[in-house]
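Since the structure comes first, as structure tokens, the remarks are kept for the end.
The other protein chains are all here in position, but one chain of the complex has been omitted.
Each chain gets a letter, A, B, C and D, in the order it is written, and its residues are counted from 1.
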Amino acid sequence: AEEIKVGALFPLTGPAAVSGQNCVNSVLAAADVINTKNPDIKAPLAAGEGLVGGKYVIKIVPADHQGKPDVAKSEAERLYNQEKVFAVIGCYNSSATKPASAVAERAKKIFLCGCSSSAALTERGYKYFFRHAPTDAIESVEFVDYIAYLNKEKNAGIKTLGVIYENTEFGKHAADEARKAAKRADLEIVADVPFNNGATNLNSEVQKLKSANPDAVFGAALGGDYSLWVRTMKQVNWLPKIAINYCTGYQNPAVQKELGSDGNFFMGGMGYSPELAKKFMPEAIKIQDKYYTPRSKQPFDSDSIQEAVMLMVLAQAIEKAGGPDTEKVAKIIQTDEFPSVMSLSGRVKFSSDGQNAEALSVITQLHEQKYQTVFPLKYKDSEPTLPMTPWDKR
Amino acid sequence: MALLEVRDLTMKFGSLLANSDVSFEVEKGTIVGLIGPNGAGKTTLFNCVAGLYKPTSGRVVFKGVDVTNLPAYKMARLGVARTFQVVRPLKEMTVFENIMVGAYMRTSDSSKAAAAAERCMELCFLGDDRDRPAGGLTIGNKKRLEVARALATGPELLLLDEAVAGLTSTEIKEMVEVIVRLRREGITILMVEHIMEAIMPIADKIVVLASGKKIAEGAPADIVKDPVVTTAYFGEKFSKRLKERKEGA
Amino acid sequence: MAAMLEVKDIHCSYDHVPVIQGVSLEVNEGEIVAILGANGAGKSTTMRTIAGLMHPTSGSITFNGIDITKMPASSSIKRGLSYVPEGRRLFAKLTVRENLELGAFTSADRTGVAERLEEMFELFPILKSRAAQTAETMSGGEQQMCAIARGLMSRPKLIMLDELSLGLQPSLVEKVFETVREIRKRGVTILLVEQMVQEALEISDRGYVLQTGRIVHQGTAKELLNSDEVRRAYMGM
Amino acid sequence: MSNFLQVLIDGILSGLLYALVAAGLSMIWGVMDVINFAHGEFLMVAMYICYWLGFIFKVDPLFTWVAAGIFLFILGAVTYKWIIRRSLGKAAMAPLLATFGLSMFLKNLCMNRFSPNFRLLSGTLLDGKTFEIGGAIVSVPQFVTGIFSLVVVVALYWLVKRTRLGWAIQATAMDKEAAELMGIDTEKIFLLVFGLGGACVGVAGGLMTTYLAVHPEVGGLFSLIAFVVVALGGFGSIPGAFAAAILIGLVESFTGFYVAAVLKYVAVFAIYLVVILVRPKGLFGW
Partner (left out) sequence: MTLTKKDKLWYGFIIVAAILPCIPGVIGGGSFFGHVATMVLLYAAMAQSWNIISGYCGQVSFGHSVFFGIGAYAAGLAVVTFETLPWYGVPLGMLAAALVSILISYPCFRLKGHYFAIATFAIVEIFNRLFMIWDAVGGALGLDYPILPDGWENFSWSDTKTGYYIGALAIFIVVFGVVRWIERHRMGYYLLAVREGQETAESLGVNSTIVKLGAMALSAALAALCGAFFAQYNYRVDPPMVMSLDMSMKFVLITILGGVGTFWGPFLGALVLIPLQEYTRAYLTHFGAGIDLIIFGIIIIVVMIKEPRGIMGLISYFKKDKAEEGAKS
């Protein structure tokens, strides 16, 4: 069969390398689903071998951008021009996704983005750029909705908010959206704490939170910083009533394993968790066990799985177009709706700016390393522990 | 008016008095010798005149202008060039390039500078080593390089700090010849030297320093006889030898 | 009997630039031998090579019958070969006493060290009164004394003294040369390098004259003192 | 007020950690005038050692720091023998750049072998333990590290100032050749100093695993701070490095809390520049 090459451009080295490698594994898992016969998996294109009746197979070309935008840009060029990939999936870091997708747009090539969350990505008016993940804007609104719900139904009395975020593209965007959402919901922001990622300690940052003592905290921290943050809060023996996190650290199973019971009762927005999947995405679990876990030694996480979704979307579009014709495929991705076994909402549909209109994330709370869904009500499977159990009572 | 006047110059390093109230004059077109025991403060005095050190007190007057405290490069531009006692070749540069640095002071035109450098190089017998890195020269050639480089700046006053130390007798003679030739060309010279045969025959005047103070000043013939200088510098034995030699000659 | 120190046809270079080109010399037990020569002739290099601070590219050095050609400096001193380098090289921040004690670093015997210290203070009374002063604050003459004493602390059989008179007032020079004689009386063999040719030869038994890395004259002190050539080239006569 | 006390204690504790991390670097710099650019990666290696010992054999880092210290001693000595000795004296920056190469090598080797995952030992003996002083909370792991830091700094100081070996080290630092003439085997001293420098950072790394996650990039900022600490303290002065480390810990902590957290490292680096421009040889430099 003829190969259709797809680039998988992620941070395979550098500070975000853990997640980057998960993302590549996730894309590879999806490619396996497509390329081989998987009658056991009930997903589009799983049963058959390859695309268009076996005429094409997907070949993934991994590439490393090291977390650096300039490298992402030149690797994207290399993938399109030299490797002749049909499309690129990437780049995890919004800061890398931006220049890499600009390359695609200029060359009129398809660029697919799973989990980069900066809202700005889909505000550029690009025609060949599609993103699966809910943006920070969407998540922020959901977070404050949840707080409103808690205040109303549970008498939570949450009036003040603190935000702690890494001072990067990701963190700053998240914080911006948090501020906007908080303003609309009349939450007073009493602590606004950016920090340098990769810091040697977060003592003063946490001390600032503690002395402002907000009722709720929104956090945006990647893996190592997330666990440092949690541990430092334990050290100073302080917790807000409720702490909700944007992506990464919180939803990374490896990080949670290391935090152990210290990670309990934190909340976060996610699109995937093994617990959710058991209920709503049984097929995703099959893919995970068959193709992902053998590679990554851990379950899917909410970031990486979205990269797999984007490959499935691309494959379905190619199938419909009957072959790798960029214009046709882009048009189909833009207009059609795709069933997706690995998306919580079960389908993907892009609005005109390339943002997945069906993007959905739920708020979960961690109990004994299990992500229990607490909001929205439709997906809710357990009552939240509110306020968080203090450190000395655990 | 003297070309260079040093007035009550005092230089302290912490509590150490390296120069204390030293005064003397250097007339245009003469060769003045500066002698004295090790550590007497001769090099320090040079450094004060050349602008490398700022004297603690006292004045340095060059061509009637007070130049105390002027930085070294300005002194050089005024026409005061110096050599270093502990040679300081610009090691990774060739002999010619070393001299070019000096030559560029008076002109920014490369060919003019090269011509000047070439002349100074020949004058100091360095032609054979033109393109060798200066770091690899023998000590004698390094000494000559010091002189050539200083000369290339086209000075009016040349300060030579032990320029012939380390040279063999014949080489010393050559260098003395060069110095005399420079005087003929109108360059005034102030030189520090421990080797009497190099300085006594050509100096018009000798200034003697000891422990930072000027202890004598006068014509070479008088200095040799001065008992103060003998005890402080020559020592009994050497004086005796000097005398013997005179008588022998 | 073989000489105490035998240097046979050594060649040395810095960065591939040859500096010593075939120097041979010997020192017998109990002698004072002088190496003379102009600046840059290679006197210090010869001594550094014997001391083991650098190694010859060819040739050999034996000391008391043992080949020390490739031995590092730290081992030669254990065999009784001590070197007082040009420019004193005292440990500037340490006190006189500490400097001296370091001189006996190789000796594990503490009481022995105390004894030697006393000996040195006897030889150089001025050091005793300055024992607690840091080396850098001492006058040049005192520093030179301290350096010699440090060199003697290891109880060497042979001590090499490089430019003892450097930086010393004429009166001090005389004192230092007297000290050298005194040291010899105590049974230490001496190899010295000097610029003050006349003075050096006056206290030496034999001498070698070095010129651009080669021995050009050798003989007893008297012979050299009377040689016209030496007088002309190195004594300015 | 309690904030102030807390911030003060945090500052001192992180200062003590920096002192521990920098002590070895300071010694190497002082004796050999070499900056070990791979210092941060040495720290990382030590952390990995204790992490794996804790993870596989379940030995607490409270004990395994000894192993890390010993291994890092060897690593330091080997680095000296294979890299420093061969690049020393060849060109001004050769040892610095060679160790920069070493740091790239070590960092990416660990990345390649151990994956870039953040690894944190949970359930260690000291994990999460705290006590209170006047309303301020002190974390036991950091406190213990602080104590170790004091012990190591005092021990190093004692070693250098009061022992025969220390003399030999000082003599070597002041004048290598003269030291050799005293019968000191300076090669051995250099080897030992590099080993000791490694051992110090080994102990630091070992203890850090009680409360910090290890990953291939962990050394970066620590080594930069260690450089600044050492230079701020002054050429090879151990008390200087100690004082500088505490100063930097406090600057970091107070800026972080009272000014802005994102500015804390700006303040750290700026304080270095300010001090060094007033005293070009550092606080205790000579």
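Keep this in mind: a residue touches a chain if its C-beta (ideal position, glycine included) is under 8 Å from a C-beta of that chain, and two chains touch if they have at least 3 such contacts.
These figures come from a predicted structure and were not determined experimentally.
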**Asked** Out of all the chains shown, which come into contact with the hidden one?
**Response** A, B, D
**Prompt:** Which of B:Leu17, B:Met93 or B:Met200 touches the chain that is not shown?
**Reply:** B:Met93
**Message:** Touch as defined at the start, partner being the missing chain; which of B:Val101, B:Ile139 or B:Ile215 qualifies?
**Reply:** B:Val101
**Asked** Which residue from A:Pro69, A:Pro134, A:Gly162 or A:Pro299 sits in contact with the chain not drawn here?
**Response** A:Pro69
**Touching residue (missing chain; options B:Lys42, B:Arg82, B:Lys143 or B:Lys205)** = B:Arg82
**Hidden partner chain, residues of chain B it touches** = 50-52, 71-74, 76-77, 81-82, 84, 88-93, 97, 100-102, 104-105, 108, 110, 113, 149-150, 152-153
**Message:** List every residue of chain D that touches the chain not included in the displayed model.
**Reply:** 29, 33, 35, 83, 86-87, 90-98, 100-109, 111-112, 115-116, 224, 227-228, 231, 260, 262-263, 265-266, 269-270, 272-273, 276-277, 280-282
**Absent chain, residues of chain A that touch it** = 12-13, 17, 21, 62-64, 66, 68-71, 73-75, 77-78, 80-82, 95, 98-99, 102-103, 105-107, 120, 124, 167-169, 171-173, 194, 196
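The rule we apply is simple: only the chains that are shown with their structure count from here on.
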**Message:** Quick check on this structure: which chain has its C-alpha centroid closest to the centroid of all protein C-alpha atoms?
**Reply:** D
**Prompt:** Which two chains are joined by the greatest number of C-beta pairs in contact?
**Reply:** A-D
**Message:** As a quick test, compute the distance in whole Å between the mean CA positions of chain B and chain C.
**Reply:** 32
**Geometric centre distance via CA averages, chain C-chain A, whole Å** = 77
**Prompt:** How many Å are there between the centre of chain B and the centre of chain D, using C-alpha atoms for each centre?
**Reply:** 51
**Message:** Based on which chains touch which, is the overall arrangement a line, ring, star, complete graph, or other?
**Reply:** line
**Prompt:** Chain pairs in touch?
**Reply:** A-D, B-C, C-D
**Message:** Give the list of chain D residues in touch with chain A in this complex.
**Reply:** 3, 6-7, 10, 14, 17, 108, 111, 115-123, 128, 130, 137, 139, 142, 211-213, 215, 217-218, 220-222, 225, 252-257, 260-262, 264-265
**Request:** Provide the residue numbers of chain C that touch chain B in the complex, in ascending order.
**Result:** 15, 17, 38-40, 140, 166-171, 173-174, 198-199, 212, 232-233, 236-237
**Item:** Residue ranges of chain D in contact with chain C within the complex
**Value:** 164, 167-168, 170-171, 174-175, 177-187, 286
